[in-house]
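Of the protein chains in this complex, all but one are displayed in their positions.
Should a chain be cited, it is by its letter among A, B, C, D and E, assigned in written order, with residues numbered from 1 in that chain.
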Amino acid sequence: MRIKLINPNTTQRMTDAMARCARAVAAPGTDVIAVSPPMGPRSIEGHYDDALATPGVLMEVEHGEREGVDAYVIACFGDPGLFAARELARGPVIGIAEAAMHAASVLAPAFSVVTTLGRTRGMVWHLAQRYGMERFCRNVRATELAVLELEVPGSAARATILDECRRALDEDGSEAIVLGCAGMADLCTQLQDELGVPVVDGVTAAFKWCEALVALRLHTPKHGEYARPLPKRYAGDFDRFSPR
Amino acid sequence: MRIKLINPNTTQRMTDAMARCARAVAAPGTDVIAVSPPMGPRSIEGHYDDALATPGVLMEVEHGEREGVDAYVIACFGDPGLFAARELARGPVIGIAEAAMHAASVLAPAFSVVTTLGRTRGMVWHLAQRYGMERFCRNVRATELAVLELEVPGSAARATILDECRRALDEDGSEAIVLGCAGMADLCTQLQDELGVPVVDGVTAAFKWCEALVALRLHTPKHGEYARPLPKRYAGDFDRFSPR
Amino acid sequence: MRIKLINPNTTQRMTDAMARCARAVAAPGTDVIAVSPPMGPRSIEGHYDDALATPGVLMEVEHGEREGVDAYVIACFGDPGLFAARELARGPVIGIAEAAMHAASVLAPAFSVVTTLGRTRGMVWHLAQRYGMERFCRNVRATELAVLELEVPGSAARATILDECRRALDEDGSEAIVLGCAGMADLCTQLQDELGVPVVDGVTAAFKWCEALVALRLHTPKHGEYARPLPKRYAGDFDRFSPR
Amino acid sequence: MRIKLINPNTTQRMTDAMARCARAVAAPGTDVIAVSPPMGPRSIEGHYDDALATPGVLMEVEHGEREGVDAYVIACFGDPGLFAARELARGPVIGIAEAAMHAASVLAPAFSVVTTLGRTRGMVWHLAQRYGMERFCRNVRATELAVLELEVPGSAARATILDECRRALDEDGSEAIVLGCAGMADLCTQLQDELGVPVVDGVTAAFKWCEALVALRLHTPKHGEYARPLPKRYAGDFDRFSPR
Amino acid sequence: MRIKLINPNTTQRMTDAMARCARAVAAPGTDVIAVSPPMGPRSIEGHYDDALATPGVLMEVEHGEREGVDAYVIACFGDPGLFAARELARGPVIGIAEAAMHAASVLAPAFSVVTTLGRTRGMVWHLAQRYGMERFCRNVRATELAVLELEVPGSAARATILDECRRALDEDGSEAIVLGCAGMADLCTQLQDELGVPVVDGVTAAFKWCEALVALRLHTPKHGEYARPLPKRYAGDFDRFSPR
Partner (left out) sequence: MRIKLINPNTTQRMTDAMARCARAVAAPGTDVIAVSPPMGPRSIEGHYDDALATPGVLMEVEHGEREGVDAYVIACFGDPGLFAARELARGPVIGIAEAAMHAASVLAPAFSVVTTLGRTRGMVWHLAQRYGMERFCRNVRATELAVLELEVPGSAARATILDECRRALDEDGSEAIVLGCAGMADLCTQLQDELGVPVVDGVTAAFKWCEALVALRLHTPKHGEYARPLPKRYAGDFDRFSPR
């Protein structure tokens, strides 16, 4: 089984870290393909970054279909391009916000999301609502860490995140933590050990759910809303994205 | 990894069928323990049956904790005893309605549930609401088949279910089917081939999700709502259920 | 008219107190039958206790049908077995959480529930949602009193509850209090006098609503979701619960 | 105990019929005061009629406070002036749509409202939403009977209503009927006998619920949203409505 | 184009202020007719005032229809008589709470309402829910200023409102302010300059939206829920309101 992990931002070190996390939990026989698109934002910290990361994500899904990929993980907590990607893919496509929230909701009565910048809180609430997870989400908490600070060795980022998780448990009445950025995947196990409650990283949660759905031979329906894009020419230098 | 499949009804043939389905998709190294409780209804077709199936389910979870079980599937579409079971278990506990609805919601924009008796439709809607899946569920359709008819070789049950699935796709605008009874697990692959849309069986969906969550070392939080039951003596012949 | 008050826990002193409260407000000609089941938990403080209290509740409803009971009150704030009981009963069956929330919602724009242990807060929110009362419920506040402490003469329980009610009015913007435990029925009038806002005890609220519905000749519909359980043999020592 | 039944329209024959229905189910010792306001619409069939019926309703509540009334029923299915009336009254004030929907929701899993003119369907849905009863209400069905046709002896109104109730049960999946007009109170028992499901008339449902709440010494909170109107002079010929 | 601004209270100074605000933003060719009804409350501070202001509002709409008015603004934040007015008018009728909330929701991800008396907070939440704006409304904050205090020259009202707006931005996570009283229209521009976020006054927001809808030839549908009131005689001194 081939599962493609698409990091929508173009920071290769983050892509490599995700790949390591996924491989550490992969079942025997699962190939992990981890990529960043060739173009787009180096980090995704708002609606504009999210929109401009999407074409690259879709390009990687389209390549994946030719590479025989069985399922896709979109590994940024805004789940950019999720529904468009489903139009391209035969197999399942899961976003990491989607997977993490769903998993948290079957483990604990309520969770808090701990994320990076406050300006993205609205996006997370919107996703929670979109996925039906609003009632399980008690709070979305920002650490005001920039995404790429998470990558700086020796930074105080880990301590800041741990503190915010503790506040979530104390003040929100939550009983689980959802990590609101793919760049936090590394920290998951350690945070869980320190906090004593489930800490859900979306990258691995989405990856393992993909594995499960592929094993069950479940796919994306190719009639209706997620049918292949209708063939047409795109104008200008987006011609290369034209669906055929 | 040990995953315990609890069939809340006491019909062993159904338990055996579920075990077969689970084993067919199990990862290497996963042990499937499939049981029916020693007491309770032979089939679950309403709130009363559901309530009386619950003590047996909980007894099996309590045994499971002593047997080193890592996760539990509650394999009846009413998910009887789900929240109580979470108080007993350290690992994840997933109901089959829960797993099937969550899976369908990440595959397709909307699904219909095809179930047995019309009198259970309200229970299914209630679960959809409880899990946040209401917006994805377009309809709950009853075939008016009794649960145990599904077990009768040569019956018309399969044709009846296939017809109802077709109506769901035509009339409800759904793009996936959720099978609303553990006794339909057997039919899943064949229905999917005939219908050309995802057909989700909760038994295998819950089983594989359990495998995934255990691989991720995720558990049920043991503070708060799902903490162990407080120790106390139960009166009368329920003394054996007394939490310690 | 015969109304049966079922205390789902097996603490007779609490049953007796409820009976006194109900008799104090009963209309002339109403018989109050107050019972605890012969088996089950002495107090209900979580999902597991709730699940194991349910069979006893159902046994008492089944007896009630043979005794000519006209309506039933399920007198524990988790409303255990409510929907299953409706399958057994011809007359109305009302839970005390249900009655108290409905009554509070027609008296005041918003209420807070003051309950015992924090671990049950999630159950109360779930009931509020189930009954459509979520928008009226501003908060569910735990006193962290164990249910049976309410029974200890001379305890500080009353003062603790009064304090929590005051905080509810000050901090939640609520204008009524719902008492979140049948064991608090005794305190209702006194709290109302001290607080100057409606304080709703579910035991008496459910009891009087039952009286009203019986006077109106309203009953539980016996087709559809609340039809009698289908006759079948239950396995093992639950054979005695087999519906006929 | 004195309970005042306010028919917001000025058709005395309808007021008399309601009074008869209420007295037939009143507890010993309950006085029924039934009135129509001295001014306003003869029947209420839309938002405008509803708005112009409200001042008369409020005048009757204000009189009631001086007459020692313990609780009020607002006996038109639009519940005109309900929240304003609560500002005037010390005791409970219940609308008939409110009472009927709440009662139906504790008897049956879902109900349909059968009302008069189609143009009022939106008002009923809005009330259902306002009271938290939206999830229990499957449909609002119009018979296109004018309110006063219900009063014409020998009319086909009863047959038309019965037919619409039957369609509600067959087509909506409802298991109870709520009568959507005070003028239908008379028909309630007969319809229930013919249909075999609960048929809830709001006039008597509200009346008995008032009796119950008064017996429980529950009142309307007089701080906050339902505090007495602030004293002020009203201009022009509405001076007589000036709150003092 | 003629747009009629109806101030539901009878304080002429407030009506004049609104007219000034509307004229300051009117397009060339738009006539502003600003009136108070001849009867009713001098200020609207609760459900009772709101109900008694409604007949005067409706009288002014009825006059407007004979004066060739193209659209109406109901200029009190409770939007009294909005739905009834739509039955009378051929053109659009917009309430100021309605217009302000809609406008704020397309400018900012979330807003807070800053209003006068705390007792009206519930009414505002109800309107937010009625209009679908609940998810955008983070808080409704009361200054505890009486409506007419806003009119007193040299009062501290402006400073109090500014403080409450600041708290809304700091504590609620809102990014826009909705002014919750027509009497605050005057302050809008100044507050916006001081706060640096959009401050929406409903009077001008409704007025400009009316202009836009009239320019688009959009009207109120005259079949169905907002059809003309059915002709009938009203009893007593409300005969003058009888719809013809």
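In this section, a contact is a pair of C-beta atoms (placed from the backbone, for glycine too) under 8 Å apart; a residue touches a chain by one contact, two chains touch by 3 or more.
Worth saying up front: this structure is predicted, and the values here are computed from it rather than measured.
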{"item": "Contacting the left-out chain in the complete assembly, out of B:109, B:132 or B:180", "value": "B:109"}
{"item": "Among A:1, A:84 or A:162, the residue in touch with the chain that has been omitted", "value": "A:84"}
{"item": "Sole residue of E:54, E:115 or E:220 that reaches the chain not shown, by the stated touch rule", "value": "E:220"}
{"item": "Chain A residues touching the omitted chain (full complex)", "value": "10, 37-43, 45-52, 54-56, 58, 81, 83-84, 86-88, 118-123, 126, 129-130, 146, 224-227, 229-230, 232-239, 241, 243"}
{"item": "Residues from chain E at the interface with the omitted partner, ascending", "value": "25, 27-28, 92, 94, 98-99, 102-103, 105-109, 131-136, 175-176, 189, 192, 196-198, 200-201, 204-205, 208-209, 211-213, 215-221, 223-226"}
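Going forward, only the chains that are shown with their structure count from here on.
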{"item": "Mutual neighbours - chains that touch chain B and chain D alike", "value": "C"}
{"item": "Between chain E and chain B, distance of the C-alpha-averaged centres to the nearest whole Å", "value": "52"}
{"item": "Distance between the centres, which are taken as Cα means, of chain C and chain B, whole angstrom", "value": "29"}
{"item": "For chain A, residues contacting two or more additional chains", "value": "109, 135"}
